[in-house]
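One chain of protein is taken out of this complex; the other chains stay put.
Our next item is chain A:
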Amino acid sequence: MDINKTLDAKGLACPMPIVKTKKAIGDIESGQILEVVATDAGAKSDLTAWCKSSGHELVDMNEDDGVFTFYIKKG
């Protein structure tokens, strides 16, 4: 997967991971991939729901020792 931009949201609590994700996705083109790295467990369900409501696609997600990585394809 080609990653076009990476956002480090580690250590941030709600609502900041999504606020920053929203800003970062404005910097890439439709079809490109944004990688978001976060540590807030709430980011998992919120990013999933946010992608759904805002027309982006959560392509993949993984968790490693409390660090969540999300791959979002801009809609």
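Rule of thumb we're sticking to: a residue touches a chain if its C-beta (ideal position, glycine included) is under 8 Å from a C-beta of that chain, and two chains touch if they have at least 3 such contacts; residues count from 1.
Keep this in mind: contacts and distances are computed from a predicted model.
From the set "Fe-S cluster assembly protein SufD", "ABC transporter ATP-binding protein", "Glyoxylase, beta-lactamase superfamily II" or "Spermidine/putrescine transport system permease protein", the protein name that UniProt assigns to the chain left out of the figure is "Glyoxylase, beta-lactamase superfamily II". Between the chain not shown and the residues A:Gly11, A:Gly42 or A:Gly75, the one that touches is A:Gly42.
Interface residues of chain A facing the missing partner chain: 13-16, 18-19, 22, 41-42, 45-46, 49-50, 53-54.
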